[in-house]
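Removed: one protein chain of the complex. Kept in place: all other protein chains.
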Amino acid sequence: MKSIVIHAAKDLRIDERETGALGPGEVMIAIARGGICGSDLHYYNHGGFGDVRIREPMTLGHEVSGHVIALGDGVTGLAVGQLVAVSPSRPCYSCRYCREGRHNHCLNMRFYGSAMPFPHIQGAFRETLVAEASQCVSAEGLTPGEAAMGEPLAVCLHGVRQAGELLGKRVLVTGCGPIGLLCILAARRAGAGEIVATDLSDFTLGMAGAAGADRTVNMADASDDLAGYHADKGHFDILLECSGAAPALRAAIPALRPGGIIVQLGLGGDMTLPVQAMTARELQLRGSFRFHPEFATGLSLMQKGLIDVKPLITHTFSLNEAVAAFEMAGDRTQAMKAQIAFN
Amino acid sequence: MKSIVIHAAKDLRIDERETGALGPGEVMIAIARGGICGSDLHYYNHGGFGDVRIREPMTLGHEVSGHVIALGDGVTGLAVGQLVAVSPSRPCYSCRYCREGRHNHCLNMRFYGSAMPFPHIQGAFRETLVAEASQCVSAEGLTPGEAAMGEPLAVCLHGVRQAGELLGKRVLVTGCGPIGLLCILAARRAGAGEIVATDLSDFTLGMAGAAGADRTVNMADASDDLAGYHADKGHFDILLECSGAAPALRAAIPALRPGGIIVQLGLGGDMTLPVQAMTARELQLRGSFRFHPEFATGLSLMQKGLIDVKPLITHTFSLNEAVAAFEMAGDRTQAMKAQIAFN
Amino acid sequence: MKSIVIHAAKDLRIDERETGALGPGEVMIAIARGGICGSDLHYYNHGGFGDVRIREPMTLGHEVSGHVIALGDGVTGLAVGQLVAVSPSRPCYSCRYCREGRHNHCLNMRFYGSAMPFPHIQGAFRETLVAEASQCVSAEGLTPGEAAMGEPLAVCLHGVRQAGELLGKRVLVTGCGPIGLLCILAARRAGAGEIVATDLSDFTLGMAGAAGADRTVNMADASDDLAGYHADKGHFDILLECSGAAPALRAAIPALRPGGIIVQLGLGGDMTLPVQAMTARELQLRGSFRFHPEFATGLSLMQKGLIDVKPLITHTFSLNEAVAAFEMAGDRTQAMKAQIAFN
Partner (left out) sequence: MKSIVIHAAKDLRIDERETGALGPGEVMIAIARGGICGSDLHYYNHGGFGDVRIREPMTLGHEVSGHVIALGDGVTGLAVGQLVAVSPSRPCYSCRYCREGRHNHCLNMRFYGSAMPFPHIQGAFRETLVAEASQCVSAEGLTPGEAAMGEPLAVCLHGVRQAGELLGKRVLVTGCGPIGLLCILAARRAGAGEIVATDLSDFTLGMAGAAGADRTVNMADASDDLAGYHADKGHFDILLECSGAAPALRAAIPALRPGGIIVQLGLGGDMTLPVQAMTARELQLRGSFRFHPEFATGLSLMQKGLIDVKPLITHTFSLNEAVAAFEMAGDRTQAMKAQIAFN
């Protein structure tokens, strides 16, 4: 079975690996599509991020869909041939956080394609995958590409939920990569009344407009900024920060009204923030990390036609073109979501 | 100036009244459309409801739109000729509840067409109305009929907000009159993942389906009920109770999962409820009454095309046909929202 | 081993039962004290309540403390000789509600001394008990009687938490049995600024005052009621309803201010409620049922001296006096909490 394995920065290989045995409660899946995420790119380009570094070869990938090819003992509710989205979130269900329902903070999480523990958690960019049945959500009626968007969509649904209800609210989105765009779709679905999006790329801002942003602002253009939203202590109720870039966050802060909520989805290391100004306006900075129940929610919303992610999938490469796919995935002048077709 | 005045149950007249002077900060409006609400019908059919009874002739109506015909001193942001929706919510802005931002509980509320205080608060079913500029919200781009839906839409946005965020949630709506249908639209707009609606009328249930309900259940049909949702302690996260009928509420309770939220919008007097069963599943019954900031929110959502109320307006009568309009408005076999055209 | 077993209404016996084997992860406990709860009294006096009826002999009791006498394999953190409070809450930790952290709604709950499933869940009024180690919380520094109050205290902490934060809030408590009194203690601990308590018994109201109620109102006394709190749409922010009696709840409603929260702890079957008035003031009726994490919280608060339950324990009987204990426990003219000493 072929797998896409990172060995070191810029050393991405298609290796042969064993599929592994099918145990009770498990499902064997022929992977159909895999989307390349920002963390995959960090491993590819830099061998990791922050303290998280590759210390052994690791199969990448955590945004996947596929067709069921075999069912382990005791599996019900799934059928051979069915298209499923596979959640990469594998909490232990028994640690203190799992018992509180905070599965995304599981002390023993085995999230696909993550170098955080050692040995690393091998990922899902592989021709065949054995997963727990509980990770699999029916994607009937969707394309394999849409199904593979279930994971980043779940991240964004989880993020938007951190902000509470959005009916008629004014929302600012900073960073218009796939997470930013899915946040725009999710915020609109949740009833946002006004959505403004910022980025430094005209390409991504164009896609943000197509996804439903009422206005886009290219912060690289000196004549076009957020100053028009500063009056009377600010304009936006909510900021969905998807860039992980401190300048984007800092520029957005004066545009938030007192009591405004910043949902931080972007991961970007240490940041120097105007904490005094944030305190004086009682802003709230709320971290949002991964997801758990939102995976099934996202699939369902796509199936009902309430969220349409198809326009975000700009590129699909074959498995043999994996390196080209990774090069393209990070190019924000022409690519939004790049996916790999495994079959 | 002609006004639609209730004198006693079934004694509705078109009377001549004075328009009144235009003061500073006020706006004179030529009323275009007025929608007939359930409380208007109570006055018309029964002379009131509960302890609230007509004790003097009262102009009815609180769902209106119109065109600005004159501006009082100091009014900015409005223009002669502009179509506006007029909020009937007129709190004092100085009592303890207004100062907490709970304007819908104002101790000195002067809500149009309400017999609750004496002298009664005269309503807005009249050819010409003088209102505070702050009651007027631009309805540019909408029809007068849509603009006059701003008030019941605000009621429903306020109600849906009581339930918190709805992304992917399962929602049951009981009662498919105009409030129920607007709740379906608002819940879908807020991201509800599944919407089931109940009523006793095939006509209204058909409209509920057209408005976006995923399934409708006619509770008058013995073969079709909510029992399928009782397993494992219930199915729905949220109930939007719009009927004010105790049987509807009681039938819905076993279909709600533990921790489920009931938003009570319908007004229906005393009810005998299974409080022990509600307690054991920790249900929450939350009253929802009128609105305040949601009036502008609703207009904005309609203007952006995010909520479409037009299909709900089934009948439009001329001012001279007011009695016929009131007779039709209560007929749930053929009417959803009946409006009166004043000009 | 002696156990207190209910066979039918008013047929309470001290039966010999087997202790059962000590398995891995379990603890054997010599029960020290057991408090008699309202549900124990319902089984004793009426053979059950509502649809819940005794269908086979059942050991009663779920408010117990004792000393560890043996540890099963793999148990850590507990020692032979230690005084522990034993939580009667035994969820499955794997159903949908457990996985959400709502353990009190577990689909497979095995709560001590409950006739809800059949075969019934046998209770803890017995000389020796084998429990899961995770049910046991250290009660070091407390008396066995205080430790046995951990369970009803947990019920009340869970209830008070349903109301959100209480700093300086105005709280009304209806019903001054043990749950009402523990709610007074918990509400004061949570920062309530004003506490008023109602009941029909001068004895319990006297204890309520001693527990910290700022004012007590005997609703049986026509000259003394809540009408003084009706002005300006009501006075109290929160009602902790501990009586399960519809008249108590109905009398309290007009004393609640708009947006007020009713936490329903009392269990009392169907109730006829003024739903229209509750809706118009946007009251919230929130059910509160049992507890889970609050069991450990309550023990800790008692150990730190932040809540003192000792004055509530008015009577302690020996095991042989069990029937007398049950007769006394329900007498609200002289008893608050009656406990049984097992050793």
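Note that the chains are named A, B and C in the order they appear, and that numbering of residues resets to 1 at the start of each chain.
Definition applied: contacts are C-beta pairs under 8 Å (C-beta built on N, C-alpha and C of every residue); 3 or more make two chains touch, one makes a residue touch a chain.
None of the values given here were measured: they were computed from a predicted structure.
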Residue in contact with the excluded chain [from C:G74, C:G141, C:G191 or C:P247]: C:G191
Contact footprint on chain A, counting only the chain that is left out: 50, 96-97, 102, 104-105, 107, 162, 232-233, 244, 246, 258-259, 264-276, 278-289
Residues in chain C touching the chain absent from view: 157, 160-161, 163-168, 186, 188-191, 193-194, 214, 294, 297-298, 300-301, 304, 306
Those residues of chain B which, in the complete complex, touch the missing chain: 93-94, 98-103
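Convention: only the chains that are shown with their structure count from here on.
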Chain A-chain B separation of Cα centroids, rounded to whole Å: 39
Centre-to-centre distance between chain C and chain A (centres being mean Cα positions), rounded to whole Å: 45
Residues of chain B touching at least two other chains: none
